[in-house]
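A single protein chain has been omitted from the complex, and every remaining protein chain is retained in its original position.
The letters A and B name the chains in turn, as written, and every chain counts its residues from 1.
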Amino acid sequence: MKRQLVSCLRHGAAALVATLAIAALPAGAADAPPPANVAAEAIGAGLVQPGNNANAFREARRGEDQSITFAAPPDRVLIQSQGETWRQMRNGPITQYGGWAIVVMFLGLVVFYAVRGEIKLTDKRTGKLMERFKFIERLAHWSLAGTFVILGLTGIAMLFGKHLLLPLIGHTAFGYLAWAAKNVHNFIGPLFLVSVLLMVVLFVRDNVWQAIDALWIRKAGGLLSGEHVPSHRFNFGEKTWFWLGVVFLGLMVGTTGLILDFPLYGQTRQDMQLAHMLHSGGAMLFIALSLAHIYIGTVGMEGALEGMKTGYVDETWAREHHEYWYREARGERIPDNAPRPGHKASAAH
Amino acid sequence: MARMKFLCDAERCIECNGCVTACKNENEVPWGISRRRVVTIADGVIGKEKSLSVACMHCSDAPCMAVCPVDCFYRTEEGVVLHDKDLCIGCGYCSYACPFGAPQFPQEGAFGQRGKMDKCTFCAGGPEEDGSQAEFEKYGRNRLAEGKLPLCAEMCSTKALLAGDAAEVANIFRERVVRRSGNGADISGWNTAYGKGSLEADMKKGAESGGGAK
Partner (left out) sequence: MKTLLRMVPLLAAAALFAGCGEEPQVIKYEAGKYQGKRDTLPWDSAAYGGDKARWESDMRARIGNQNELRRMPAD
């Protein structure tokens, strides 16, 4: 019963990874092992050969009622079928769709930049600065960003290096590179999780749902129209990145990473497989989404990077991109449910 | 010598673990690793207890090879699956993918620091000079180069564990099964152990030959 439950959970998790990677499961991946009673019936009907190894191997493969004298802790069964599912997921959807998700996102951003260009400030800068991020917030952000980039690059080297780098630099050089990548990945990983937790604590207060977010969703953030949609300190796009990226993907990738990083607590190979599928599948989506975040935070929008770099933004930037936050900071009262239809929007594009 | 294979006869294996010990001693396998393991099914149930000794099956379509991020696995001309410890980064993916748990780590530690993966070499050493000290320290004895078979099989007291060319080993086993009034049509291998729908195939084979009805 417990076995079946665990097996169901594993298949469920595998499906989740596939969904995250915007992928359909390959037909073979979710095949259930043949029900155990078929084997029993076959033996009862005298259809199975006695005297050869077929029965013994079949029993061994079912993995029930068996003992191994000298076994390493992760090997509680002799033959595991789950490895095949893991291999199909890792070499299949996670590598294929994950890789394409990153490539498509990158190309999409290039096209977006070509069409839309940098989102410039409409009005002139006032020269007066507003504090947007405190030092501790910038510290958390940049330690998360730094570890993320290192982990992303080393992780990509381990997943795609065999196909992309190895043919270029050969087995020996790539062997050293991958060895370094693995160890850097393993040692930087826990720092990433600490940064994620710090980010969550620092930023969760300003990322809760606010009534004005409905307007942002209706207008798709003004990304396509060029309209400036008012928001409090964070608009709905930033909130989506916070909840989906930092909280959900960050915590999932971080905790599954810990399971893989500290194999001392009796994890079986099956636990490691499940952790790895969630880890790499989630990481692929995380990297693809992060490209959009990096884009809008650097070349995509004038004045966005200086906010996170120096902690201060120009008042014009604050008024145009986060109008309610700007007005609150100036001591104005913002009515709670107030998407004002006729607010002064600058439609320059 | 087309394909080197192990074959363990479940009717003969007595779970003495002699193969495990012989392998550990001959290859000076690192602490905490058994390249070969003996599994007992239905331990203590009279008439049902069966034991099998399993190590690397030297698959022709090896999953370890398919998932290795540094492509350090290779197959020799005799069909033995080996790996290069100089390239291995110790990520553990081969041990997740392997159905038989053949690749193992010398020790487990924090931060995934587990050294280079270790696995059964069919007593064929590794990619170092045959019989050299470097080969012995990394991979164990190269008995194949001395014209000998893997020690686990050669010292098996009941001759349950057979090693050698797949066709010849299969002949020996078939002869035994025929003496046990079977037809020996189905011997252990990838399909029996890990393939899909092998049960149906076995049943069909058994029904066609009529051997199962005896």
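The working rule: a residue touches a chain if its C-beta (ideal position, glycine included) is under 8 Å from a C-beta of that chain, and two chains touch if they have at least 3 such contacts.
In this text the structure is predicted, and so the values were computed from the model without any measurement.
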- Would you mind spotting which of A:Arg87, A:Lys182 or A:Lys239 touches the chain that isn't drawn? A:Arg87
- Taking the entire complex into account, which one of B:Cys13, B:Ala55, B:Cys98 or B:Leu162 touches the absent chain? B:Leu162
- Note on the structure: Logged for chain A, residues touching the omitted partner chain are 22-24, 26, 87-88, 91-92, 96-97, 99-101, 104, 107-108, 111-112, 115-116, 170-172, 224-225
- Query: For chain B, which residues touch the unseen chain?
  - Reply: 1, 60-63, 65-66, 71-72, 74-78, 82, 84, 86-87, 124-127, 129-131, 142, 144-149, 153-154, 159, 162-165, 168-169, 172, 175-176, 179
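In the analysis below, only the chains that are shown with their structure count from here on.
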- For chain A and chain B, what's the span in angstrom between their mean Cα positions? 38
- Residue positions on chain A within touch of chain B in the complex are 28, 31, 34, 38-39, 42, 46-61, 65-72, 74-75, 78-81, 83-84, 86-87, 90-91, 158-159, 161-162, 166, 171-172, 174-175, 178-179, 181-183, 186-187, 260-264, 269, 272-273, 276
- Item | Touching residues on chain B, where the partner in the complex is chain A | 7-11, 15, 17, 20, 32-34, 37-43, 50, 52, 54, 63, 66-72, 84, 86-93, 95-101, 104, 108-114, 173, 177, 180-188, 192-194, 196-197, 199, 202-203, 206-207, 211-213
